[in-house]
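Take a look at the structure set out below.
Heads up, one of the protein chains got dropped from this complex, but the rest are sitting where they should.
Take a look at subunit A:
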Amino acid sequence: MSDDATHAGLAPAPVLEIRGLKVTTHASPAKPILEGIDFSIAPGETLCLVGESGSGKSVTSLAVMGLLPKGSLTVTGGRIELEGNALLDASPKRLRDLRASRMAMIFQEPMTALNPLMRVGEQIEEVLVMHQKGLSSTQRRERVLEMLDQVQLPDIERVYASWPHQLSGGQRQRIMIAMALILEPKLLIADEPTTALDVTTQKQILKLIKQLQERHGTSVLFITHDMGVVADIADRVCVMRHGEVVETQPIEALLRRPKTDYTRQLLTAVPSLRPRAAREVTDREIVLEAIELEKRYGQTSRWARLTGRASAQTLAASEVNFALTRGRTLGIVGESGSGKSTVARCVMRMIEPTAGGVRVMGKDIASLGRAALRPHRKRIQMIFQDPFRSLNPRLTIGASLIEGPVNYGTPRGEALARAAELLALVGLPKDALARYPHQFSGGQRQRIAIARALAMEPDVLVADEAVSALDVSVQAQVLALLDDIQRRLGVAVLFITHDLRVAAQICDEVMVMQKGVVVEYGPASRVLGAPEHPYTRSLMLAAPGRHWDFSRFRPLDRVLEETPASASNAAVYP
């Protein structure tokens, strides 16, 4: 037997092979998006495609599926082979046949990825209708129910007949997985499938994908920006940047010995789960205080009263107490529906709390009317999650920055001079004043948003998921900026986040919320370092990559372990 044959026997033919893939925009002059991508995936392997926004990882996956947006992106070179089938030469009909049967895809947003006007069972069944014409409707239904069972959905008969809007995000992603795997494709492409989900749901979905992958021998191309997820699931990792593959390595080797500076930077930027030490208390003045704050939604409607139907009230937040002192950062941590944003909005008086008090600089603003509230508005300012939508695209940066101060009577010239200073403070050039938001990157826009909040000279900044939409490297810069500003101006920050890593790096105190109730509140080092409440523990245990110390390129020596007690408790708080 020749060497070649032995070699071929050792390395089975790859399921997917991409060589020299080039994609450009359709515009003239054509802008290159992918500049010669190479990688392959072996049977049963999980390859993670990692990179920051704009690196081309999603474009790569869409090119494989043949789903590049028509009229804006085109493949200009290279080849893609799925089990030896050249996909780029395949006819549209042939590609349609391969989709779902040989290669399937799940997407980031389970909330919008399903047709809202079709029952979910029918949507899964449609795959069979299109690809397995011989099946009778009873057989199809049985196959779908069996698949719903495999993705571990409860009460499958009911789920089969549900509309998408009746299911949670995690359940919808399970439906997507069922739809993708029902024909047992050789390749599953998962494009950030857990990014929009809560950590505990993310953990379950990742586990499910792993199980099904093992059962069916599927290869997985997993696209993500989250190094924690990568550390948990990847066999091999392919790092992309600006449309090129920077390096490809087995996971362990990549985390321990990254070959390139870029990968090194990416890993170093991952915030540690271990909380930083709290800063020294320099000022004891309480700038913001919540006292027994409560927000109830769904007051009894007139119709419900008329028909005598029981009112469905939701307690979005109840008995929330906290005090924030000057120059400190308090983090509110929790999953979606925990009430963390409700608290932020109540504190801002963007919505009316139904009970309790909010004191800003000692003055209760919870019950003030619109006019009486006005002088207090400027003391507390907000930074929003999505910098692409929080700046008016038709206003120059200067106009955005001075709008608030001018409303409060500052002369224009003075406000503009101050705006220029603020831009320098957040690290942007002075000429940014005359430019428009679309001329800036996401990170720069978030700096502008911070400058806009600071223009009002507030005592408190409320940051609602202010770094969640940013890439890790940019995230690290913005967090450092917030820290620096706090040191210089002494502003207090109320930081709302779902990301425990971010919370551990920026907060002095942390408050953990679940279903509208505060379950744990104290110094970050204690709450995140040695959590007592089972829910906090379950959150920490679900944090992806929690075994790894990314910035030091080694496993963590001491991690929170799943004890039988915590596991059983975690089950109480699903």
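The definition used in the following text is that contacts are C-beta pairs under 8 Å (C-beta built on N, C-alpha and C of every residue); 3 or more make two chains touch, one makes a residue touch a chain; residues count from 1.
FYI, contacts and distances are computed from a predicted model.
> One chain isn't displayed here; going by UniProt, is it "Peptide ABC transporter", "ATP synthase epsilon chain", "YeeE/YedE family protein" or "Autoinducer 2 import system permease protein LsrD"?
From the choices "Peptide ABC transporter", "ATP synthase epsilon chain", "YeeE/YedE family protein" or "Autoinducer 2 import system permease protein LsrD", the unshown chain carries the UniProt name "Peptide ABC transporter".
> Among A:Leu21, A:Val59 or A:Met179, which one is in touch with the chain left out?
Looking across A:Leu21, A:Val59 or A:Met179, the contact with the absent chain belongs to A:Met179.
> Which is it among A:Gly84, A:Pro116, A:Gly134 or A:Pro393 that touches the chain not included here?
Answer from the full complex: A:Pro116 touches the omitted chain.
> Given the contact definition stated above, which residue among A:Ala30, A:Leu67 or A:Val281 touches the chain not shown here?
Touches the omitted chain: A:Leu67.
> Using the definition of touch stated at the top, determine which of A:Ala63, A:Leu98 or A:Leu479 touches the missing chain.
The missing chain is touched by A:Leu98.
> Determine which one of A:Lys133, A:His165, A:His438 or A:Arg558 touches the chain that has been left out.
Candidates A:Lys133, A:His165, A:His438 or A:Arg558; residue touching the omitted chain: A:His165.
> Could you please point out the subunit A residues that touch the chain left off the display?
65, 67, 71, 96-101, 104-105, 107, 109, 112-118, 126-127, 130-131, 163, 165-166, 176, 179, 303, 307
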